[in-house]
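Every protein chain except one is present and positioned as in the full complex.
Order of writing sets the labels: A, B, C, D and E. Residues in every chain begin at 1.
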Amino acid sequence: MGANTMNGSPTEASTARGGDVLAALPQHLVQQKVAEALAEDLGLAGDLTSQAIFSTTDQMKAEIVARAPCVVAGLALASAAFRQYDSSVETVQHVEDGARVPAGTVLMTLQGKARSLLGAERVALNFLGQLSGVATLTARFVDAVAGLPAQICCTRKTVPGLRALQKYAVRAGGGVNHRFGLFDAVLIKDNHIAAVGNLTRAIAQAKAQAGHLVKIEVEVDRLDQLSVALESGIDAVLLDNMDIKTLRQAVAMVRAAAAPIICEASGGITLDNVKAVAQTGVDLISVGALTHSAPCVDLGLDCVIDHR
Amino acid sequence: MGANTMNGSPTEASTARGGDVLAALPQHLVQQKVAEALAEDLGLAGDLTSQAIFSTTDQMKAEIVARAPCVVAGLALASAAFRQYDSSVETVQHVEDGARVPAGTVLMTLQGKARSLLGAERVALNFLGQLSGVATLTARFVDAVAGLPAQICCTRKTVPGLRALQKYAVRAGGGVNHRFGLFDAVLIKDNHIAAVGNLTRAIAQAKAQAGHLVKIEVEVDRLDQLSVALESGIDAVLLDNMDIKTLRQAVAMVRAAAAPIICEASGGITLDNVKAVAQTGVDLISVGALTHSAPCVDLGLDCVIDHR
Amino acid sequence: MGANTMNGSPTEASTARGGDVLAALPQHLVQQKVAEALAEDLGLAGDLTSQAIFSTTDQMKAEIVARAPCVVAGLALASAAFRQYDSSVETVQHVEDGARVPAGTVLMTLQGKARSLLGAERVALNFLGQLSGVATLTARFVDAVAGLPAQICCTRKTVPGLRALQKYAVRAGGGVNHRFGLFDAVLIKDNHIAAVGNLTRAIAQAKAQAGHLVKIEVEVDRLDQLSVALESGIDAVLLDNMDIKTLRQAVAMVRAAAAPIICEASGGITLDNVKAVAQTGVDLISVGALTHSAPCVDLGLDCVIDHR
Amino acid sequence: MGANTMNGSPTEASTARGGDVLAALPQHLVQQKVAEALAEDLGLAGDLTSQAIFSTTDQMKAEIVARAPCVVAGLALASAAFRQYDSSVETVQHVEDGARVPAGTVLMTLQGKARSLLGAERVALNFLGQLSGVATLTARFVDAVAGLPAQICCTRKTVPGLRALQKYAVRAGGGVNHRFGLFDAVLIKDNHIAAVGNLTRAIAQAKAQAGHLVKIEVEVDRLDQLSVALESGIDAVLLDNMDIKTLRQAVAMVRAAAAPIICEASGGITLDNVKAVAQTGVDLISVGALTHSAPCVDLGLDCVIDHR
Amino acid sequence: MGANTMNGSPTEASTARGGDVLAALPQHLVQQKVAEALAEDLGLAGDLTSQAIFSTTDQMKAEIVARAPCVVAGLALASAAFRQYDSSVETVQHVEDGARVPAGTVLMTLQGKARSLLGAERVALNFLGQLSGVATLTARFVDAVAGLPAQICCTRKTVPGLRALQKYAVRAGGGVNHRFGLFDAVLIKDNHIAAVGNLTRAIAQAKAQAGHLVKIEVEVDRLDQLSVALESGIDAVLLDNMDIKTLRQAVAMVRAAAAPIICEASGGITLDNVKAVAQTGVDLISVGALTHSAPCVDLGLDCVIDHR
Partner (left out) sequence: MGANTMNGSPTEASTARGGDVLAALPQHLVQQKVAEALAEDLGLAGDLTSQAIFSTTDQMKAEIVARAPCVVAGLALASAAFRQYDSSVETVQHVEDGARVPAGTVLMTLQGKARSLLGAERVALNFLGQLSGVATLTARFVDAVAGLPAQICCTRKTVPGLRALQKYAVRAGGGVNHRFGLFDAVLIKDNHIAAVGNLTRAIAQAKAQAGHLVKIEVEVDRLDQLSVALESGIDAVLLDNMDIKTLRQAVAMVRAAAAPIICEASGGITLDNVKAVAQTGVDLISVGALTHSAPCVDLGLDCVIDHR
């Protein structure tokens, strides 16, 4: 990760998006996903190591520290991991999700039984590292198009079971969300068109069947397809795998349409080419890698020795 | 991914490890994880697009194709996704998990209702892409130490909810598994030692408490700690974040011990330095990135148009 | 139910909407809801009566018969109830969901163990009766606006746990679906406006935050609110509790807007006034009663005595 | 609903049955059903509207108001909906389940975050409206037989998944409960008799097999069947679809039996004929409509603007 | 276990109760309990031993053999364990639940993959051993009262999670079932009476509140209490911890009552005293040990070597 996009002193840490947006993570999913992850790590026998080494009363203080600059996401899950494991653990959160922090930032302080802190550590760090990874990669794309109108958007290429959490992390990184699933919008893709054999008919059927609050987007990879789509009256177009020149033409065609239509680019977007794509004037740039390939952020839990 | 490590024609595809090893993925986890992922993508309304566009009888044939060279893992999950969605879908698997395949390889052929193939496509590809990503990254590390005795090993730094599947993918890539959780071995880490303040005592307690079929490993980052650990009689040492020279000394100390002790290196292992680490003579090299940061493999589902 | 809207001989039975639309009921929900209902009815001891009276080999043939004219919905659930209970039960379905049938129509024939038919009977009939009730009430509203452009639409006022099934039944009755939940569209209602104190700001924030595939609808009950909403640029308006005259004015205002905006009427809609509402030219008429107060359709399972 | 049976000022509100009876709703079912309903309404993305419009700190005060006279049932579920969604919401309950209240009665006051009140509103109202609907319809039948010894009783014709809650609502309305499922009593019905071909044998087998704490009831629709049943020694008879005259004869036959036998009437019971049925002297009148067709009670959540 | 009560050759094996009674085990509980037990034994890593030793194609034939005389119960669970683990395993059942078999009897033959037979072996044997243990202990009590009218009955003192299965095993052993839970009958026990302070009032309230298909039993340990109970009109009495002489007096008092009342003895019942208790004329003798302390039956899975 480029230190330049993420560095700054802790006091400079700023929130990529307001906490109000980020609060939209359904609380029941937080509790459910943490419970599943704890069960996965603890099995039937629990934490053999801590149980052997610590007494039930040994206390400990610890910090979760970012070992690399990052955008934070998932603090509520980290906290829930410790507190589901042992409700007497005290957690103090020092930043908010969406904060951009330099390496060395203390994200959370924990106090409680040594058994509890070290028993829930890995689950907490796994969530926080994965989600901060998504937020951080998102922020790098967001930074790369700074000043341009395009927004960075995620896809349905998510890690199975973590979709809602990952989409939240995209927001934490300054991105926006695409569909949450097959259920909340129509997106007519290349395979649909290939299988049905006729774009006009596909769009007509979608418009006839979709509920009045369901938007319709069509994926096209050629300008002639785009013409057809624009004539059919849709809400958004996904311009897939077009080169910059074609993209620019496509945007012009869309802007020439009577009704306002959202223009989304996708396919082979990288940190190297995303700015050029944004400069074509598209509204959205969707990047599967945000959720399918974001590297985990390096975080650690450090035992705090009290030398008083 | 370096094409050099993965290329070859489809006919050259070989299995990194025998299918017997790979078969060890508990079947109930396959069904459960696929069911959760389908529910996540379908919600209450199902696949709005396919339902609008296709009739219930429209048929389709499709292929899952690797768009990049990779080591395959997760075919059973991809197949289960289609067949849980619609048990009348026919799936034919053309390679086995663990196969190294070049870009363009057809991994699986599907035949059935258009609604079913496109409704379950994303869930199938998400599993297959994530797990093949883990297998592929593992294989690159395995290749990097080819000819040396060291094995490549995973950690507990896994994606929440996918641990068993990811550990399976590590095996598919030619790696070996470390602990599955806190419950199946003792690993005394830096924080345990810091909190308890005394390595000798920590080991003694672990040996006193652990069941007779539980092995004990100790993480050390200094040679003096290693001396203490070796005197206490343990099953394995985790040499953490040591430079190559120190690692070599550590291995020598371990080999000089009376009993055979497993020697594991970890911390900051990359494709660039893994060979040097392996040359120190360690038995195992554990790499968190295998499961926390493996990029997804690019796969696609291609509609097959039958022109007969 | 008015026999006039539903009567006709069995051979005249027609499907209100095509089976393609109706097939959109996610199969995993069917199996899950049926499993829960069977567990609810069987408890730990199972069917005390049938177990006492029938031997394990006693066979039976039975029919599910509509005792009143109705629009059928939920046949897949009825069939699943018998077959989850005992996979050897044979079910033959004589009509499709969406069929309008007169009293006396045999909907399904069953053959199998007497224990199995009578053990799963009530669960099957409860699903079929409830969902056919929704479809039948919907069809009565649909009939009442026949020839007019307005569509009949459901709401989120559903029976807890049955939302997806009830929304399916609305489609079976010829209606269309509104939002499936809080998650798939924005609907700014009176309480949101009251709490935020400013309609323009509420709409602006919704437009800023909502994803590009999320539509925005605003509920208004006065024409001055409607003016504000139309100026703010939204996708749909919900005209709540307006009298016919005001509704007509509202429709005119909406039609005068530059962009096409969906016009939905709601509030106090009954079979008596729905036609007048439709004549105002609204696109949609939403009726909470379709899902919160539809009376169950009277169905019976009749034992067929074979006199050969 | 007849205003005459339900009206009165709030201060006249009285509880149909004591709170002691009503407390019998298993608490784990309350929490489980509310959790399922919240998940159904919130999906992966949560409440898009409130999240967009309100900040995380916006506060709100609101009231749940009965818009029609009714008998209340389900307040614990409404409260649980808000508090599962956000444990900081304060709920104050102004009446008890079982209370008969006029239109306009404030049932519950709520204070907390605007996001939380409007996010859980619909789930709370759906439970409260459905269960109050059951209680209110029950109370109308109870009122119709006031002064007569017959009790109003529910059946197993319940909404799948809500049986325990609906049976509780029947009690809240002054009714009594029949079997909770197939597992807690034997009820030999017409289909059992038809299938087994011999009522005497069916009863004999039931008596031989049923546990000593399991009662046996037999459904008959003819007096000759009743004679057979009475001779066989049973605990209760269900007189199904008999006209008033036949019912009266049946009651006389039952009363003439040596042992006390419960006399239940069922089949085609309406508010119009229930009194006549009760006057035949039966002990119980069971009405499927109480749980399969009770219309939802009209309730609203009103935002309270504080004008101090 | 006394060989005398259980011996006989395999060909003499007889079924304690008809298969019709035993079929009453709800199938969904069988599948659910087996799934939970398999997950418990397999964890995330599966069967490490079989996966290491056998190839995926190694076949095996095996038998489940009773190593001690017993009454069999739970064959369906054993079979389900193998077939859930691997649906290609073939199981042949040689006896029926309820069969009394001598040591050495082959209960089931299995053929399939070695991995599957040895992977599911322990779960299958644990169910079969536990339930056959319950059936066998029950049969010993049943045998001890042979020729006397008393039936042997279980209690709610069951192993958590296995109540339905254990109650089924009691029936397989020739016993009968008491209440399945707190929900299907009223049993007023010593603590209820102590807490409410007045037996007459307790019975009166129970009679007033209980549904018309709910029976009422009262536990008494003194004859004066019994008098009160009999006057109050109840369905059954539980004579707790009475000596034989008192029991006889109690039975006489019960038989002198106008209505037939079930007479149950309990408390300190052993194989040594159960016949004397039965000779007092009680209808039922309930024995908690049947389900809380039945020793597991010794069963084994023997690998069958085919020497052809």
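One rule holds in what follows: a contact is a pair of C-beta atoms (placed from the backbone, for glycine too) under 8 Å apart; a residue touches a chain by one contact, two chains touch by 3 or more.
This is a predicted model, so every value here is computed, not measured.
**Q** Which residue, E:89, E:187, E:220 or E:287, contacts the hidden chain when the whole complex is considered?
**A** Once the missing chain is taken into account, the touching residue is E:187.
**Q** Tell me which residue among E:94, E:156 or E:275 touches the hidden chain in the full complex.
**A** In the full complex, the listed residue that touches the missing chain is E:156.
**Q** Who touches the missing chain here, D:89, D:118, D:131 or D:164?
**A** D:164
**Q** Using the document's contact rule, name the residues of subunit B that touch the chain not shown here.
**A** Its contact residues with the unshown chain are 21, 153, 176-180, 183-185, 187, 209, 211-215, 217, 235-236, 259-260, 262, 264, 283-284.
**Q** Please give every residue of subunit C in contact with the chain that is not shown.
**A** With respect to the unshown chain, the touching residues of subunit C are 40, 43-44.
**Q** Write the list of subunit A residues that the hidden chain touches.
**A** Counting over the whole complex, subunit A touches the hidden chain at residues 35, 38-39, 42-48, 51, 54-56, 84-86, 115.
One rule holds for everything that comes next: only the chains that are shown with their structure count from here on.
**Q** More C-beta pairs touching across which pair, C-E or B-D?
**A** By number of C-beta pairs in contact, C-E is the larger.
**Q** Please output the residue numbers of subunit B that touch at least 2 other chains, ranges allowed.
**A** Within subunit B, the residues that touch at least two other chains are 40, 42-48, 51, 54, 163-164, 180-181, 183-184.
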